[in-house]
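First the structure, in the form of structure tokens, and then the observations on it.
Only a single protein chain was left out; the remaining protein chains are all shown in position.
We just call them A and B in the order they show up, numbering each chain from 1.
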Amino acid sequence: MPGLDELSEEARRNTRGRFEQWVKNPQCEANTLSAVLNVKLSDVAKSLNYEPEYGQSPFAIQRGLQFEGWLFKEDAEVIRGAMEKIELLPADSAGFLDLRLTSNGGKTVRSTDEALEKSHALITNLVNVEFDAPTIVAGLLLKIPKGVMLPEATLIIDIITIQKLDTKFEIQVGEIKVFPDRGGHTDAGEIATARAQAGVYQHALQLTVDALNLGNAPMVSTSGFLVFTWPGSNSPVIRKGEDLTYLAKRAEKGFDQLDRVAAEVLSRQEKNLADVDLKDWIAHSRTEYKEVCWSFCDLAPRCQDLAIAEDRGIVLGTEASKILGSVTISRALELLDGADSASEVEKSLQEQLIGAIWGAD
Amino acid sequence: MSLREIVLQLKAVEASQPVPRYSSLHIRQAENPFMVAFVRMAGESRPWGIVYGRLRDKAPRILTAGDGRNREAVSQICEEFGVAMLQYCRAEGHSFNPITKDNIDPEELPQIWVPGERHIEMLHYLEYAFWRVRKGDDRTKPLTVLARLAGWLFRESGRSGQQQIIDASRALRDAYVFPSDSLSLGNLTTAVAWFNAAGELPEKRINVREAGKQRVSPTLDPTLDSKILAPLVEERAKLLKEGKSLDLVEKKIHDALEPELMARWNAMVDAYRILANDTRMENSGVKKLVEKTMSKFVSEFQYVERGHLDPDSAPPFTPHPETDFHGSAAAAGYFRMQAADVAWIASLIHDDEELQYEALSTGHAFFAEITKVWNSGDGRSTVPNWQLLVDVGDVQRMRDGESYALLQNDKSSTRVKSIEVLGNDVWNVHVEWFSPKTKDLYGPINARPTDPAWVGQRVLFVPTDTSALADKQAQAVWSAKDGIGAWLTHGRAPAAVDTNIIDDITQLESN
Partner (left out) sequence: MTNQLIDEKYTALRKELIKELEGSGKLAVVQAPPGSGKTYMLLAVVSELVKKGNVVALAAQTNRQADDIAHRWARDYADLPATRLGSRGSVAPSAFPKEIDWVNDAKLLSHEPGLYISTTSKWTWVQDPNTYDVLAIDEAWQMAWGDLMQCAKLSKKFFMIGDPGQIPPVVTIDVRRWETAPRPPHKPAPEVVMDDPDLRADAFIGSLPACRRLPNESVKYVKPFYDFDFHAYAEPLERSLKLINKVANSTYVEIFNMLNSGQPVLVTLPTPEEGLPPEVDVDLAKKIEELVRALLDGDSQIVVSPGEKPRSVTQRDIGICATHRSMNGELRKALGADFTEVSIDTPERWQGLERPIMIAVHPLSNVTDPSDFDLETGRLCVMASRHQVGLIIITRDHVGPTLMDYIPQAAQAPGKPDVVGRGHDAHAKFWSELAQDSRIVALS
């Protein structure tokens, strides 16, 4: 299996995962700092003596790499066949450019700098409609112009297709996952993650193309595609026509918002970042505990402990939290028992809760 | 989640433990059910290990494949498990006494327990893995039959009121309200721990959270994967390449997976016992749900299997794992699911006060004052009618033509003929009685529907079982295929894109 260290290096520079982590709970300052400063929440949890749980299985990592490798071997034969079958590419499509790093299964590209250079060259060449463009590109590497995510903001796009329209090229972005495609039963969280990432790619690619200020720039389509697996096999299932319009907006807004939030949070740090104990800073920053935290954050048990100590409704779940609002669980119980309400909020809650008990005649 | 449930959550906090959700139990607990749990290798969807057996067996059977990516080994364990499950279900072709429409006995319901939702998903994965057959293939091979059963069970699991495939963690969540968020309760060990943890609530929460660290889903702890299993699997791959014996390393893998499988098994057994020890009675409507479940098993699974076993008939249609590409199949399935959603409430509500309250708050039931009673028609076709003043509440769904029963009269049926909106939240509703027409109803008075003594009475209307109607709707959909408008409604829809299941041979061979 590839060395985890090598993967970590690339993961460190890959912004996508950190952005998606932030989006899961943007109101949480600890989450924001972790994403921006690239400090793992598991490390923060460990520093507080909470045992981390959210690792990735080596089998899953290997499967992902194997699946990708399988798709792209022999001039992307497998994925090309699947794309042609659903008419995502025409039957006579040709040309494959593999920009994946050798550490990620690529054949020739050895460093991110080389990948960046070749990615840039490809996009620039696409202004010339006579350019013999590859129809499939793996591992296109982009640097997000804004660079909000320290230390660097880079994105690796799993796959794009390039097709010639009349007078310009059109790029469609895709996302590859080993998730099993089960139609309507496809895991909602997995598919949302895949789409969100495709939206980020689309937005970042559009930003990159715009920033290059090219004449006859290629079009970055708002329609994308997802590549999942037929359950229990390595056969790709491709869903084309994924509308990325709102997902790209989401990415744009998300980066802007992260920009703003990060700037605000970082501005409160008086010291130079190099002198700050980042884990400690994150450990003591404001949090916003929600049920969703359990799906990704190793600090969730700590935040739950705090919520329990503060007797907050979120301990009973999102719905209870919405209903109880700022009223504590103990106070809600008192109100249920008929205690005098101390505010309009309490009065309204009391009426609702008691009404729910005596709802039937 | 309704306000009522939140109130119950607060009550659970007060009690420092889960509290009953309904007045009765809504599932039949088979005396000695079949239980199964899976583990799978991360990134794969087929099982790596299976633990299965009957609740009252001395010990369950544990099967593992050396490498979760080894198709042959995985198929072998699936086949052994599949045969056992088919035999337990008295499936056609796997039993000398298969369940038929003539021998349905609710006391002999074949019931399968799994720890949680992710294990039900595994049934879907099994369907995908072994469902595909080409022309000329033997469709009665155990794995193929397993795929059909697994697929049927998976789809059945979504039908309200079904009694055959039990998700243990959901069964606990349906029967109790916990002083906790619902997300954590998806882990069966967490849910079970709430019943076993000692101490006051704060201490209990910590103990429950500790217990919840034991995973119950089919995926394994990544630390276990990286520290123990991955090195063993690598060792096995090396031995395989060298042509050496795999027995020892596969035993080690088995030994590493066994405690995980047993943890899932034990959690299920604990859940079963918690429900078995509950003092609430089984709802009197459950028997009807069991009968329905078994009828569906016969008509939808057994019937199809008989067809596959008949060498003289063309192979019956097998649903695609993803969806119903055939429009009529989709519509018929949809109507039946819709009807089941109402039917389960209709079956249970007469014997469960808490369910009545819930139905009122969700708009499935309503109170009404009877303002007029009269007959329409004449002679033998006389039909009782009632005019009702209805406090509409949250009844968004009442429409003309909908059916309701009178509480405590589960066989009764009225139909909404017209609705007149009188003012804010009050409707004037005309209902016509289908049944009974001449027998006494139970209620605030015991009298026939035609008795004027009903005027002024305040009664509760609850959903009625309209599954017979849904069956008619489903049939209507099929029979309409020859209609002149069928070019639109039943026209050829895009077929499934035939996914060539091609596989990475190198990878397969290396495992």
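In this section, a contact is a pair of C-beta atoms (placed from the backbone, for glycine too) under 8 Å apart; a residue touches a chain by one contact, two chains touch by 3 or more.
None of the values given here were measured: they were computed from a predicted structure.
Of the listed residues A:R18, A:K118, A:K143 or A:R239, the one in contact with the hidden chain in the full complex is A:R239. Considering the full assembly, A:I191 is the residue among A:A35, A:I136, A:I191 or A:A300 that touches the omitted chain. Hidden from this view is one chain, which touches chain A at 23, 26-27, 181, 183-186, 188-189, 191-192, 195-196, 199, 226, 228, 239-243, 245-247, 249-250, 253-254, 257, 290, 318, 322-323, 325-327, 343-345, 347-349, 351-352, 355.
Residues of chain B that touch the chain left out of the display are 155, 158, 160, 322-325, 327-328, 330-331, 333-335, 337-338, 340-341, 376-377, 383, 393-394, 396-397, 399-401, 415, 417-419, 421, 424-425, 432, 473, 476-477, 480-494.
Everything that follows uses one rule, which is that only the chains that are shown with their structure count from here on.
Rounded to a whole number, the gap between the C-alpha centres of chain A and chain B is 33 angstrom. Residues of chain B touching chain A in their complex: 1-7, 9-10, 13-14, 41-46, 68, 121, 124-125, 128-129, 179-184, 202, 205, 209, 213, 219-223, 225-226, 229-230, 233-234, 321-323, 353, 356-357, 360-361, 367, 458, 497, 499-504, 507.
Touching chain B in their complex are the following residues of chain A: 1, 53, 55-64, 66, 70, 78, 81, 85-86, 178, 180, 182-185, 230-235, 237, 291, 294, 301, 304, 308, 314-320, 323-324, 329, 332-333, 336, 352-353, 355-357, 359-361.
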